[in-house]
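Note that one protein chain is taken out, while the other chains of the complex remain in position.
Letters are used for the chains, namely A and B, taken in the order the chains are written, and counting of residues starts over at 1 for each.
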Amino acid sequence: MAFTAPLATARSATDIPTGRLATWWVVVSEIVIFGGLVVCYIMFRLHHTDWAEHASHTSTTAGAFNTFVLLTSSLFIVLAHQAASARDLKKAFRYIWFTIGGGCIFLVVKSIEWTNEISHGYTLFTNNFWSFYYVTTGLHGLHVIAGMVIMAIISIGVKKGEHLPRVEYIGIYWHFVDIVWLFLFPLFYIAK
Amino acid sequence: MTMAESTAATESSHEVHHHKEPDFWSKYVFSTDHKMIGMQYMFTGIVMALIGGYMAYVFRMQLAYPGEHVPGFGTVTPLAYNSLITNHGAIMIFWVAMPILIAALGNFLIPLMIGCDDMVFPRINRLSYQIFLISVIVLISSFFVPGGGFGGAWTAYPPLSAQSQYNLTPFGAPLWLLAVALEFVAFLLGGINFITTTMNARAKGMKMYDIPIMVWMIVIASLLFMASVGPLIAGAVMLLFDQTLGTTFYNPENGGDPVLWQHLFWFFGHPEVYVVLLPAMGAVAEVICVFSRKKLFAYKTILYTTFATGILSFFVWAHHQFIAGIDPRMAHVFTVTTVIISIPIAEMLFCYIATLFGGSIELRTPMLFALAFLAEFLIGGVTGIYLGSSGMDIYFHDTYFVLAHFHYTFFPIAIIGFFTSIYYWFPKMFGRMMNETWGKIHFWGTIIPFNCIFLPLFVLGMAGQHRRIYNFKNFPDLATPDLHNLRIFATWSAVVMLVFQIPFMINFMVSIFRGKKAGKNPWKANTLEWTAPSPPPHGNFKELPVVYRPPYEYSVPGREKDYWPQNEPN
Partner (left out) sequence: MIESLLDNVSTYGGKIDNLFTLITIIVGVWFILAEAVLFYFIIRYRRKEGVKAQYVTGEKKKEHNWIAYPHYLIILCDIVIIAGAVMVWYEVKQKLPPADEIIRVTGRQWSWIFTHPGPDGVLDTADDIETVDKLHVKVDTNYHFQLESKDVIHSFSVPVFRLKQDAIPGRVITGWFNPTKTGEYDVQCAEICGIGHGIMAARISIETPEAHQAWLDEQSKMDQTQRMAMSAENQIENREDNDNG
C-alpha cells in the first residue's frame, strides 16, 4: 500500500499549517474531556467536605516536584522546537530526548506515589475522592506516555531531517499535557 | 504525512497519478481515498439501519400482539424487549444517523465540494473508519454474550446501567458502553479531519461565503460534536469503571451521584440532535436550490442562525431532566433557553421555504424527499415546544408524546435526509442515475406509513402511555381497546414502511450496475462536486478547480443558462 500524501495536505487557506491546526483541534477535544472530568470532581468536592481529609494523604511534595519536572520538560521541547527551526538536528534530537526523560521522571515519581498510597490502603475503591484521583491522574499519565511515544517516533524523523514541523506540534500537545497537570495539582494535592 | 512546508506550489504541476491498479484489499478495505471511506461508512450505516429496523419490527409486533410469537424472532421476553428498544435507539442514532449523515456524506462530499483531491489526513480518516468498524463489532457481539444485550435504554441512566445486579446484563452493559465510547473516538478523529480540511484545503478562490451550506453544516456539526462529547467520554470512563471494577461514581450508597450521568449525557445528548440535524439541513438546502433553480434565500442568515442554534444547544440540556429531581428553579432557566431555540430554527426553516418563492420547481425524487423533510420536520419542531415548556413536560415526560416528537425529528433527519442525499448524489457516487418511478413509489411508500406510525403515538402519549413498557396489559387505564387499536395500526404501518424499503434497495443495487449513465452534471448544479467526473477517480478532479463565485447562483438575470457553476470564470 504505497501512500502518497494528497495535495489537500499541502494547502493552507488559513495560512496556518494543517498539522498545527489539527493539533489545536486535538487539544480542544482533549480539553473538553479533561474539563468534564475536572468539573465533575469539583462538583463532588463542593458537596463533600470530608474529602479534604482524604486529600491530605496525597503527597504535595511529590506533586510539586512533578510540576517542576513537567515544566522543565516543556522548556526542553521549546528548545527542541527552536533547534529544529534552525535545522540543528542533533540539538533538536537531544532536547526531544531530554523531554522524554522528563516524562520518565514524572512517571517514576507518580508510580512511587501510587504505590505508597495504595500500600497505605488508599485504593481506587476507598471512596470517590480516590476514584477521581486515580482516574484523573491515570488518564493524565496515559497522555504523558502517549506524548513520550510520539516524541520518540518524531525524534527518529528529526535525526534524518524529516518532518521537522512535527516537533512544534508535539510541543503544543506537551504543553497541553503540562497545563492539565497545572490544574490537577492544586485540585488534588493542594486543596485540603 | 507531508507537512505544510511543502508548499502549495506543487499544485500547478498536478496531474492524475497513474498508480498501478490497486488490489482488492487496498482498494475496498484499507483504502485511504475519502470516497471509498465514505462508501464504507454508508454501507455499514445501511446494514445497521436494517438491524435497527428489524428491532423496531420485533418490538412493535410485541406491543401490538403482546406475548405472541413474532415471526422471524420468537417470543419477546421483557429482557429481550428492553434490549431491543435500547439497541434500536443507540443504533439508529450512533450507528446510522452519525455514520451516514456526518461520516459518509462528510467524507464523500467535503473534498469534492471544496475542490481538493482528498482529506488532509487520509490515514487518520481510514483509522477513524476502522475504529468505527470495531465499535460495530463490539456492539453486535454484545447481543450474544451471556445475559444478553444491554437493556437500560440508550440513555443508560445509572444505577441501572452501572450495576449488573440491577440490569442483569453483566457483559452486555460494559460492551455496549465500550462500543459507544469507541464510536465517539472514531467521530472525533473524523471531525478533526473535516474541520481541518475545510479550513485549509479549500480550492483557490473559495472564500468563507463561497462554501456550500452542506459543508458548513457538516463542519459546524463536527464542532458541536467535538465540544459536547468530551464530558460524556469522561463520564463513560467513570461508568465503565463503575460497571467493571466497582467504583462508585454513580452509586449513591457510597456518596456517588446518579444524576451526574444525566447531566453529562444530556450535555452531549442535546447538541447531538443538532449534530445529526445540520448535515440533513445542508443536504436539503443543496437539493431545494437545484430543483427550484433558485439562489438559497439569505445564505448568511442561515449560517448565522446555525451558529446561534449550535451555541444555544449547549444551554438547554436540563430540559431532559425537568422531573429528574433537579432544583425546580433551574427548570425556569432551561424552559427559557429551550423555547428560545425555536427562534433560530424557525428562521432557518423560513429561509428554506422562502427559497421556493418564485422558483421553477421540479419534483424529482430528491426534491420530494427534501420537501418532505421540511413538512415533517415542522411537526417535530412544533411538538418540541410542548416538551420544552416545563409545566407541560411534567405530564409528557417519558410518554409516547416524547417518542413521537423525537421520531418526527430523527426520522426526517436520519431517514428522509439520507434518502434526499442518496437520490441526489447517487449519480456522483456511482456515475449512474436511479430510476425515477421506483424512487417515487419508494417516496410515497415511506412518507405515508411514517405518518401513520407516529401520529397515533402522539395520541397514545396524550392518553398517558409511558415508554419502554413491553406490555400495556398490566395497566388497566391503557389496556382499552381504542388505545390498543392505535398500537396495532402503528405496528402495521411500520411493517408497510419497512416493506417499501425493498423497492429502494433493488433500485439502488440495480442502478449501480444498470442505471442510465449520469454524466458529470445531471442536475445542472453549481457546486464543485459536479465538475468532477462521475464517479470521481482517485484524486477527484482532472484539474483542480478554481472558485469564482458563491455556490447558489441559479437563474441569474441576463444569463442564458439558469445555472452558473462556481468554477466557471464567467
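Assume a residue touches a chain if its C-beta (ideal position, glycine included) is under 8 Å from a C-beta of that chain, and two chains touch if they have at least 3 such contacts.
This structure is a prediction, so every number in the text was calculated from the model and none was measured.
J.: Among the chains in view, which touch the chain not shown?
T.: Per the contact definition above, the missing chain touches B.
J.: Using the touch definition up top, pick the residue from B:382, B:448 or B:499 that touches the left-out chain.
T.: Touching the chain that is not displayed is residue B:382.
J.: Which of B:339, B:441, B:512 or B:546 sits in contact with the chain that's absent?
T.: Once the missing chain is taken into account, the touching residue is B:339.
J.: Using the touch definition from the top, which of B:311, B:324, B:441 or B:455 touches the missing chain?
T.: In the full complex, the listed residue that touches the missing chain is B:324.
J.: From the listed residues B:47, B:441, B:459 or B:496, report the one that touches the chain absent from this view.
T.: Answering carefully, the residue with contact to the hidden chain is B:459.
J.: Which residue, B:34, B:202 or B:295, contacts the hidden chain when the whole complex is considered?
T.: Looking across B:34, B:202 or B:295, the contact with the absent chain belongs to B:295.
J.: Under the stated touch rule, tell me which residues of subunit B contact the chain that is not displayed.
T.: Contact residues on subunit B toward the absent chain are 67, 77-79, 81-82, 151-153, 157-160, 166-168, 252-253, 257-259, 292-301, 322-325, 328-329, 331-332, 335-336, 339-340, 342-343, 346-347, 349-351, 353-363, 371, 374-375, 378-379, 382-383, 385-386, 388-392, 394-395, 397-399, 459, 462-464, 466-471, 474-478, 554-557, 562.
Note that only the chains that are shown with their structure count from here on.
J.: Suppose each chain is reduced to the average of its Cα coordinates; what separation in Å results between subunit A and subunit B?
T.: Inter-chain centre distance comes to 34 Å.
J.: Which residues of subunit B touch subunit A in their complex?
T.: Going through subunit B, the ones touching subunit A are 1-8, 10-11, 14, 17, 19, 22, 26, 30, 32, 111, 116-123, 188, 191-193, 195-197, 199-202, 206, 226-235, 237-238, 241, 245-249, 254-257, 260, 264, 539, 544.
J.: Within their complex, state which residues of subunit A touch subunit B.
T.: Residues 1-14, 16-22, 25-26, 28-37, 39-40, 43-44, 47-48, 124-125, 127-128, 131-132, 135, 139, 163-166.
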